[in-house]
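Please read the structure below before turning to the comments.
For this view, one protein chain was removed and the others were kept in their places.
So that you can tell them apart, the chains are marked A, B and C in the order they are listed, and the count of residues begins at 1 in each.
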Amino acid sequence: MSTDDDQAGVLTAPAPSAAGPADLPADGPALRDWLGDMLLIRTFEETADGLALRGKVPGGMHPAIGQEAVAVGIARGLRDGDVVAGTHRSHHHALAKHLPPDAVMAELYGKRDGANGGRGGSMHLADFDRGLWGTNGIVGAGLGIALGGALGSSILRNGSVAVGLFGDGGANTGRTWEFVNLAAVWNLPLVVVCENNLYAVETASKSVTGGTSVAERAAGFGLPSHQVDGQDVLAVQVAVRAAADRARSGAGPTFLEMLTYRYKGHNSGEVVRYRTEDEVLQWRSSRDPVERFSARLTDAGLLTPEQLTDLADRARRTIDHAVTVAEESPWPDPSTAAGNVSAWSDSQGYTR
Amino acid sequence: MSTDDDQAGVLTAPAPSAAGPADLPADGPALRDWLGDMLLIRTFEETADGLALRGKVPGGMHPAIGQEAVAVGIARGLRDGDVVAGTHRSHHHALAKHLPPDAVMAELYGKRDGANGGRGGSMHLADFDRGLWGTNGIVGAGLGIALGGALGSSILRNGSVAVGLFGDGGANTGRTWEFVNLAAVWNLPLVVVCENNLYAVETASKSVTGGTSVAERAAGFGLPSHQVDGQDVLAVQVAVRAAADRARSGAGPTFLEMLTYRYKGHNSGEVVRYRTEDEVLQWRSSRDPVERFSARLTDAGLLTPEQLTDLADRARRTIDHAVTVAEESPWPDPSTAAGNVSAWSDSQGYTR
Amino acid sequence: MSAPEQGTYSTAYQAGMREEMERDATVFVLGTDLYDRGGHFSQVNGLGERFGHDRIRDTPISEAAMVASGVGAALAGARPVVDLNFMDFAYGAMDELINQAAKIRYMWGRPVPLVVRASTGVAQGGAQHNNSLQTALMNVPGLAVVYPYRPWDVKGLLKSALRGEDPVVFMMHKMLTGARGPVGGPDELVPIGRARIARPGTDVTVVTYGYGVGLAEKAAETLSGQGVDVEVVDLRTLAPLDVDTVVGSVRRTGRAVVVDEAPHLAGPAAEIIATISDRAFWYLDQPVARVTGAHSPIPHSPVLVDALLPDLDVIVRTVRDVATAQGPVLDPAVGAGAAR
Partner (left out) sequence: MSAPEQGTYSTAYQAGMREEMERDATVFVLGTDLYDRGGHFSQVNGLGERFGHDRIRDTPISEAAMVASGVGAALAGARPVVDLNFMDFAYGAMDELINQAAKIRYMWGRPVPLVVRASTGVAQGGAQHNNSLQTALMNVPGLAVVYPYRPWDVKGLLKSALRGEDPVVFMMHKMLTGARGPVGGPDELVPIGRARIARPGTDVTVVTYGYGVGLAEKAAETLSGQGVDVEVVDLRTLAPLDVDTVVGSVRRTGRAVVVDEAPHLAGPAAEIIATISDRAFWYLDQPVARVTGAHSPIPHSPVLVDALLPDLDVIVRTVRDVATAQGPVLDPAVGAGAAR
């Protein structure tokens, strides 16, 4: 990928096939870890989706099944201390950043052992120690927080890189482009990732998004911009690592549009009428990120059937345990509900 | 200019010189009218600027001296019933849309005979009968109103075209790109005009605007986009007329970046330190829109020195009269200050 | 006369919208996911097929552009309804709503017949989807803010909004989406700016709106068994506020409680108390009490959400206390704080 540090936008948009797959490094254990993370995410999301349908997740959730490669590729392209800020659909990023599945599941339930004590929920997961600067309920907002993280990194010179995520739907929200522009002109260590899964709720993004592609749109804001096959974890990891290296070297932000797909509806239980079952099957059968990556590892002699079974079993056990923790965790203490709002006002204790 | 109606953005950005001047139609009286309007604007703005320095314009004003060709070219590229919505710096557009100079000057003064009875002021002039859908105090907001005007035109099928203006500074405000995108995907009869005078207050726009040009940025949103020499009234008129024709034919919006310059500071009385006096002189001496156009008309045999003097005199007299009206107009009636807020609440008459 | 039709909060809106769209060809709706999905609260379910893509317009996620295009289309003579789905998303369009829609009549003498609809009120969904924007909007001159409780009022207020001249923010409480009740006919309008006495009573007035009305009615029922006769005022419109109805009721009962789920500090309850203080002070036998949401963001966990909101118990207790208290309760300890 280009590391052009010209202010002008550079758009390289090879079709995923034309570019060809990135070379597979020979590090079997590491790559099996990646696959393990992807299986973990897949298992988590399928389980949580089912639980949501049974009313276990107050307010429901937005499953990311099908988008596992994006999350794992990003997390594996970063260093410790780097930051990810997500969207409303970001369990996969939380798990890829290694938030404990127990804590994530308990948070979805709204329980005391949740990553945020039950205050956050599915759309508002955070773990600052692990570099997850929040998933976010507002379209485009996570990218803004990542932008600020990148600014903080540049002010404090702490060497960290921030990844800000948004969806194809977020490409039409004005704030997104303010964020991209500011990162570009301030040359911030930011990697902007558009997780393009073709739909925003029930709206086909093509129908409401002018221009050829989100990546091309981004190029107009003066930063290198690329499309990436989001169903290929290695392609994602390579692109993110290159962008992060570039950012860390002081050369500024990069824009990555990742082409991906969500298998489920917008939210758990959504009745899907806006796309064909065939389209879904196409993506699942020919471009499933878990299948593709395990096949590739198998072909390269880096994964045996036993190892695959073992990873899948481990994912199953981990998630079963997470469900048990979430089920058994107590509710948070209601008397804490209005606390820790702000040091300025907590002492005030307004009556009601 | 291109009338490509492809959804994809088409950027044609000839250097003004490379493109060569548009052919001059042989209609002497009409062209002298255009020049008369430009002289009127120049005289108005110089006079009002002086009055603002003497405290006659409460809150001051943002003079558009140097940008006359943009306004007159736009107004003359449109038909009756077409709409213009401007920015905080838009006296020129108001006058080009033929608001009476008396009414504009009295409005600046805050007097009863003002175009808006003294309620609006320099940044908030409107005259719906004459197609001025407001100048606007908020960066980017005028374009939004024009967008809505274009939507209304399309819903009501009234055949009108809307022109929405913003400055180079407004190219970094998120709302601008939401508006451009929506116009593009809805194929609305909108002409988007960026009046690029190189600075936003004291900030050189190049320093805070990523990418090659505003026009190129716009192309990424899927509408034809062109740069236009904003100091050449004919080039402006030709571009706007073509864009308006295109819009009226149902082919959708066009983006025009007009390269222009303001001679004065951001607001009346601003001490200018962020650009050289030399830069200003360069623009004044080689690209002044009034000089260029009168020279061109003279060369073509369409303007005599007497006619020019006559136009200048007429402008002077008109503006002198406007000042007299503004000075002599009474203040608005204070007892009306809180009226006509909303039919829902006016009857309520909250005490205070 | 036949009995009025029954419907839900949401179908009443649909019906009102359908009838108005049939009556007036310039009425149209824009927002995300309206055509197929019918909106996140079924609010325009079935209208897409009926009126087509031009009049049930799906937008990108561009709140500023949605409201701005509504403002301009209204100026052009159309009657746009901008559907934001969730009221919280108005944060992306505050300038368009407050600096443009609300001020244009005042500045330029041109009314802006715009309706901005959104679901709101505290429910599940976490901190960012459960903001209470009502005070912020009440304090904006030029905006009307309606917040119906009954299906009847949803339909009737929508009709008034769509036949009026000026911008109306149409707030609908999420928790009422499926609530049932009678619904008026095609020309039964509910005037904007008029509260209603939801339940007459003589001992104490409860002033509230939206979801609070149901709570207040339940509290009134409980208390009627205890010999306390509660009058419930459903504001229906928050701006302009129907001062006369509120003040009239309090002057009759001499006691009042305001129930409001918005955060405590500077919520709508404050204005209602100030209004009562302005106009009914000498009629009060006791200070007006307020039962509001805690001054806190809304969390995810249901047990935490419940802990923050006015619930039936607190309301019953407070109303009973206010209704039965005799004479002054002085608490001189607090005065000491003022010495610094």
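Methods note: contacts are C-beta pairs under 8 Å (C-beta built on N, C-alpha and C of every residue); 3 or more make two chains touch, one makes a residue touch a chain.
Bear in mind the structure is a predicted one, so any value in this text is a computation, not a measurement.
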Displayed chains contacted by the hidden chain, counting the whole assembly: A, B, C
Contact residue for the chain not shown (choose from C:R18, C:K218 or C:R251): C:R251
Candidate in contact with the missing chain, chosen from B:V70, B:V139 or B:M258: B:V139
Which of A:I138, A:V192, A:L302 or A:I319 contacts the chain that the document leaves out: A:I138
Absent chain, residues of subunit B that touch it: 58-59, 107, 110-111, 114, 116, 118-124, 136-139, 141, 169-170, 172-175, 200-203, 207-209, 273-274, 331-332, 334-338, 341, 345, 348, 350-352
Where the unshown chain meets subunit C, residue by residue: 88, 91-92, 94-95, 98-99, 102-103, 106-107, 126-128, 131-132, 135-136, 138-142, 194, 197, 239-241, 243-249, 251-252, 262-263, 265-271, 273-275, 277-279, 281-284, 286-290, 294-297, 299, 328-332, 334-340
Contact set of subunit A toward the excluded chain (per top definition): 85, 116-117, 119-120, 124, 126, 128, 133-134, 136-138, 141, 144-153, 155-156, 158, 160, 162, 174-175, 178-179, 181-182, 185-186, 340-345, 347-348, 350-351
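Just so it is clear, only the chains that are shown with their structure count from here on.
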Of all other chains, the one whose Cα centre sits farthest from subunit C: B
Chain centre separation (subunit B, subunit C; CA means) in Å: 41
Centre-to-centre distance between subunit C and subunit A (centres being mean Cα positions), rounded to whole Å: 37
Averaged-CA centre spacing for the pair subunit B and subunit A, given as whole angstrom: 44
Set of subunit B residues in contact with two or more other chains: 174-175, 178, 181, 185
Subunit C residues counted as touching two or more neighbouring chains: 59-60, 62-65
